[in-house]
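Shown here: the complex without one of its protein chains, the others still in place.
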Amino acid sequence: MTDQLTTDPTKPAQRMRAGSMVLPLTPWVIAAIALLILPFIFTANSAITIMNQMAITIIFALAYNMLLGQGGMLSFGHAVYAGVGGFACMHIINNDAFFSNLPLPLLPIFGGLFGMGLAMIVGSFSTRKAGTVFAMISLGVGELIAACSVIIVAFFGGEEGISGDRTYGLPFLGVEFLQQIEVYYLIAVWLMVSAALMYLYSRTPLGRMANAVRDNPERAEFLGYSARWVRFYSFVASGFFAGIAGALFAINYEILTEENLNTTQSGIILLVTFLGGVGFFFGPILGAIVFTLVQTVLSLQTELWGFYLGIVFVVTVMFFPGGLAGLIMMHVPAKRLGKLGRLGLPYLKTLGAGALGCLGAAALIEMVFHVRHASVGDHEITVYWTTFDTHGVLPWVLAIGATVIGFGLARATAPGLVAAWNDANTPDGAAR
Amino acid sequence: MLKSITLGVATALTLSVSALAASADTIKIAFIDPLSGPFAGTGTNGLHQYEFAAEELVNKQGGVLDGDMFEIVAFDNKISPKESLIQLQVAIDQGIRYIAQGNSSGVANALTEAIDKHNRRNPDDKVLFLNYSAVDPALTNDKCNFWHFRFDANADIKMDALTDVIAEDDGIKKVYIIGQDYSFGKAVAAAAVRFIGEKRPDIEIVGNELHPIGKVKDFTPYSRKIVASEADAIITGNWGADMLGLGKSVLENGYDGPIFTYYAAADGITAAFGETGEGSLRLVAEGQINPPANDRAAAYYEAFKAKYPDGNISQARITNVIEMLARAIDEAGSATDVVKVAYALEDMEHESLWGGSIKMRAIDHQLIQDVHIHAHTDDGITFDYDNSGYGIKVENTVTMAAMDSETSCKMRRP
Amino acid sequence: MDLILVNLIDGLVTGLLLFMLSAGLTLIFSMMGVLNFAHASFYMLGAYFAFQISLALGFWMGLLIAPLVVGVMGAGVERYGLRRVHQYGHVPELIFTFGLALLIEELVQFIWGKNQMPYEAPEILQFTAFAIAGNSIPAYKIFMIFISVAIFIGLLWVLTRTRVGMIIQAALTYPKTVEALGHNVPLIFMGVFGVGTALAGVAGVIAGPVLGTFPGMAFVLGSIVFVTIVIGGLGSLWGALVASLLIGWITTFSKAYNLRMEDLLTTLGFTKPEPIWDSPWRDLWSITSPQIADILPYILMVLILIFRPYGLFGKRDA
Partner (left out) sequence: MTAALQLSGLRKSFGKTEIIRGVDLSIGRGERHAVIGPNGAGKSTLFNLITGRFPQSAGTITLHGEDLAGKAPFEINRMGLSRSFQITNIFPKMTVFENVRCSLLWSMGYRYNFWSMVGRSRALTEGAEQILEQINLTARRDLPAGVLSYAEQRALEIGITIAGGADVIMLDEPTAGMSHSETDYIVDLIRKVTTGKTLVMVEHDMGVVFGLADQISVLVYGEIIATGTPEAVRANPKVQEAYLGAALEDH
């Protein structure tokens, strides 16, 4: 049940006929409306800042997935393309003569071009091979440019980075982008445009061949395509959209620093994309939304958020290589058969028990951590809005109990879930 | 610690609901510093010092105005400028008017600019930036603004004091300057060259170099150069693992002169240096810990240790921040009109808890205070660091250091 | 002249330490075709375990036990993690080890906290072995050289003189054939992974007291180890040795001598733009060799990958 690619061969999926394929508009319209009304629901400036951050991460993750998911190229240094695009934009913002004649909403184009330019230079030698060589070159180049950021102060501004003021651009329809909300809509528009372009790109001959080269570069060569150039163009396109993300970062935060370039940032975008799911276009979008929430919200709740994230990531790679999107799309066959409902109860049983187990385990982890690292005499801890003494027996019994019972129940009910799953994925009356 | 983070910060996205102005009876101060990641130790210790100072020095004294209490609200910026800006936004949305930050001049640069822009664009909810630790001289020079107040002596002032001591030591003929390759490291090096040139032109600077920040695995090659240069003294701005690595490496490889530095105390470093650092490490800092300047300071430190047995008062200036802010709010008669509070802070003179008088210079918002040269030792230590038996003891003092120093700050006042 | 000798010794120590890490990594890569991103994390675990053991039983027991524990953990990771991910292909494998590296770092912080551990060299080795022109060479460094050379010789012996070694050697060049010959390849994989990680563990045990035992120690060394084996040639033990020493000496010497870009450019006939602080090239002119010492290996790697993708000694293309 882990591999979303194995479909029952006896039942051809009713996919949309490729010949009549136009951009399926519904999800895009919903997304546009959602983007439009979100600021009316979450009005606080900080909420808008977080949504901006989310949108930027989405664009970046989608750009990254053009490489990882669609092109099969694993990059460990993709942050540099976004970063360099952003830095270039910051220099444009600081160039008064030019910037005062440039409407701010057009700035991301320049970011894209600079990201693309750098990608063309690096891609000219890094895309000759896929796989390990590509990954290693990307790591090497990433480290180099990140290290340069503190050496080449003229461009990268050293450790404190460079900053500017977005409001000095040519007013656009009377808007000077003084307020976060104005920036939000600017970013939202660019999010829609970039996402649509990237989606459409995957439907072009080059986009299709990127998939082909990913799956089987040798075969692609015998179809008349140079695997190297297909990779190169994917890489350049990805660099362009990464540059746009960088430019939007520059607009939103008005500062760029070394952290926009370093390997941590590159690692994060890999994590985001993979958690979301590389197999589907919307995977990275999910990943970016979930990750940003985890980073900003969970990190307020617990110091150990990185630890939990690490566990989730490793578990995802091991058991759900399709990521979140893969998990969701696994249910499509059952839905087509109209039997999704049959999964409800078994899910509730197993996942409910599993969730109890996870909560118990998390409480246990927090308590262990607290006992080990809290300052002497500090025995109080607050977990799940309850404050208690970590040196008492009861909390430990409760937490261990919840963990054991939760995972035990999950294990006990798992066969039922598997049976229900098989049932839901089998057409009624099919002989098996 | 968990408690303190969760306390003030409702989940970020539901803030729209909770984004009410600060209630009348608490004055919130946002503490934006690393509470997770490699610098969490420093950040957490700073947070404890803030919480303790607010409690002891303000709340237990009856608060400010009509009994309003101080409340420290912690925000984890993971020492990232980007995260800091997000947390700043969250803090402002919660109606917080006072932002305290200290770790990393990079973050401080980002915050001061963001706050300047915010106050220009949102005249209705202006905020003040209480910088208690970021010492990049630019913050009170080219990059100064009306909303930023620095309570630590900046890198130049400290170097001025440090070189006063070096100038008096006739045994020092050769000096080696080494630092991290970024703004602060460069500022230290430039100041050292300048002041030594002014005060002791006969001292030869036998080395002046930068190394990558946080990337050096093994300082041995640097130590070899330093030993080979026969330097009598080392000046460095290194901090954290770079300080520990450099210091231990030079001492192990045959160097036995003094190491003049800014940050080589507390947060595990004092313990890690232990006996090795005895007789070599010289720290420049404000705030006299050993011997205690007065009974009040000793009592305060003891109370702090009683509450946080593993903690250190490593940033004495935090009490100045709290006391001066409290006085300024009282003088201004309002905690919400930050312009008034800022004017009240300007030129404020104050008796520091740790001894000596201090003054917030109006022209650049740099606090002028006594700067001490401390020795790392286990002799005569009343309050040790890291419970290691070792601590820092005042050896020399420069009163009201750099009182008349020049500044390139052109302050625009509202 | 004396300083050159001192730097040669220092560089040798760095290089040999790097070799202990890269030897295991390159063995693992040649057998399984996967670059273990978490390799340096096992090095870190080695240091932490040894520290913990040394508290109770002393340094020497730490040196003995910690690598074994790390090796067993490594074998466990192969058996229950990598083998599972293997079916999805190479990219997920690489991502898995990347995730593992993150997780181990978090785990170490969870258990031991974020501060540096007071892990020290044993008393018996805390003296100056000899001094050259005022530069003391600590006895511990001589001990490090001794251990690494012993391990290299041992490894060479196992690989060239024993049956298991023959199979592994064969697998380096013809992985598929060895499988076809009916050897229990999964077991060999697990064994090689265990031994490789145990080697990293040894490196951690002996490097911990010198380079510091802190949660970032894996990250600091992590990528440089890949660089080493890529430069040396993936799968080549000799390549790993040569590249390790090369990197050790390059970084040591460029830190120990202040070569200035300004001198180089002037020699090449460029004129320094005046005023320098206003020129867009100011940063190029002010570069010194210590500043860039730690990124030299990356430059070297990128050049190698462009011009000789199979590395200095590699036979197979990555």
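Things worth noting here:
Read from first to last, the chains carry the letters A, B and C; within each, the first residue is number 1.
The working rule: a contact is a pair of C-beta atoms (placed from the backbone, for glycine too) under 8 Å apart; a residue touches a chain by one contact, two chains touch by 3 or more.
Just so we're clear, the structure is a prediction, and the values are computed from it rather than from any experiment.
Hidden chain, full complex: it touches shown chains A.
Per the touch definition above, the residue from A:W229, A:Y347 or A:F407 contacting the chain not shown is A:W229.
Checked against the full complex, the candidates A:I48, A:A119, A:I152 or A:M209 give a single residue touching the omitted chain, namely A:M209.
Interface residues of chain A facing the missing partner chain: 5-7, 9, 12-15, 18-22, 200-201, 203-209, 211-212, 215-216, 218-227, 229-230, 233, 237.
Criterion: only the chains that are shown with their structure count from here on.
Viewed as a network of touching protein chains, the structure reduces to a complete graph with every chain in contact with every other. Comparing chain pairs A-B and B-C, the larger number of C-beta contacts belongs to A-B.
Between the Cα centres of chain A and chain C there is a gap of 31 Å. One finds 37 Å separating the Cα centroids of chain B and chain C. Shown for chain B are the residues that touch two or more other chains, namely 40, 181, 212, 215.
Within chain C, contacts with two or more other chains are made by residues 291, 294-295.
On the chain C side of its complex with chain A, the touching residues are 35, 81, 84-85, 88, 90-92, 94-96, 98-100, 102-103, 105-107, 109-111, 113, 223, 226-227, 230, 234, 280-284, 287, 291-292, 294-295, 298-299, 301-302, 305-306, 309, 317-318.
Contacts from chain A toward chain B in the complex involve residues 41-47, 49-50, 53, 147, 150-151, 158-161, 163, 165, 167, 178-180, 249, 253-255, 257-260, 293, 296-297, 299-303, 305-306, 366, 370, 374-378, 380-383, 387. Listed in rising order, the residues of chain B touching chain C in the complex are 37-38, 40-41, 181, 207, 209-212, 214-218, 220-222, 224-225, 227-228, 230, 241, 244-245, 252-254, 267-268, 271-272.
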